[in-house]
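Left out: one protein chain. Kept in place: all the others.
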Amino acid sequence: MESVVPPGRDLDDLWARLRELEDKQALASLINRYIRAVDSFDYDAWGECWAEDAIADMGRGDTLVGREAIIAASRSSQSMFEDSGGVQHVIVNLEFEVHGDVAEGSGNLLFASSPDSVAAPPNRAIGGKYRWTFVRGPHGWLIAHTQLHRTWTVRRAPSVRV
Amino acid sequence: MESVVPPGRDLDDLWARLRELEDKQALASLINRYIRAVDSFDYDAWGECWAEDAIADMGRGDTLVGREAIIAASRSSQSMFEDSGGVQHVIVNLEFEVHGDVAEGSGNLLFASSPDSVAAPPNRAIGGKYRWTFVRGPHGWLIAHTQLHRTWTVRRAPSVRV
Partner (left out) sequence: MESVVPPGRDLDDLWARLRELEDKQALASLINRYIRAVDSFDYDAWGECWAEDAIADMGRGDTLVGREAIIAASRSSQSMFEDSGGVQHVIVNLEFEVHGDVAEGSGNLLFASSPDSVAAPPNRAIGGKYRWTFVRGPHGWLIAHTQLHRTWTVRRAPSVRV
């Protein structure tokens, strides 16, 4: 053996580093499932991404406390799009720091909604920055806290087409 | 040895988990090469991302069958941009599930094209959701099936500048 590191400790280090990559992968996967759920109006699946006592500040001036309040607010703001329209959350540049069973994260948001997904441009669009805290539950990572800071905002009347 | 897991099985597990991370990395890399090829009008490189018998439903109402038909359709729809314009596929929020030599995936699309890349805004833009099936070939992963569902659509006459 040429290695100066005892094999046992070496393997422990290797496992720890693999687990860190897996945790970051799992946190990115949580955000991807969050997007897929909310953009398909599946609020049950979306609710499973949040801790029961999660807190959300979506940059609208109020703070939502608890999974049920967070779901209700999204359901209300998105209901007009469920029939023929579309909603898209692009959440990228995901950066995570894992500390045991808690993690911090940040990301870029590009949001757009359209009253007619195959024919109409976005009637509303937002660019912003997310900050998150995550907790590890028995079935994986959950969002415990989220804060959205907007960078730009586009509002148009739903009937206007550019 | 403090570990309760036999070292042999432990290492097999470690390898399997590393390979899963590598497969997800390779699938993301396939999408990135796909983007780089199609946005630089390199249809030979783009064709290498698709299985020979791939099926593509790009949300335009028809289904393209076979690599050649898929390439021909893209070449036709993008040809007007090859001289001075630009085409950009942003494909993100990549989520993959690997099952041996087959994988499922989903992602967000933001597409924009412009008749003059340094001076003109997009004359066409699309937001949408991809679903994919991938197969592992002798030289790596290939796209076997893709389906695009649009979320929003912007169409402008090429000469209009906002």
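Brief remarks on what is shown
We just call them A and B in the order they show up, numbering each chain from 1.
Note that in this section a residue touches a chain if its C-beta (ideal position, glycine included) is under 8 Å from a C-beta of that chain, and two chains touch if they have at least 3 such contacts.
Quick caveat: nothing in here was measured; it's all calculated off a predicted structure.
The set of chain A residues touching the chain not shown comprises 1, 10, 14, 17-18, 21, 24, 59, 90, 92-95, 106, 108, 110, 125, 127-129, 149-154, 156, 162.
Seen across the whole complex, the unshown chain contacts chain B at 8, 11, 14-15, 18, 21-22, 25, 29, 31-33, 35-36, 39, 86-92, 110, 112-114, 117-122, 162.
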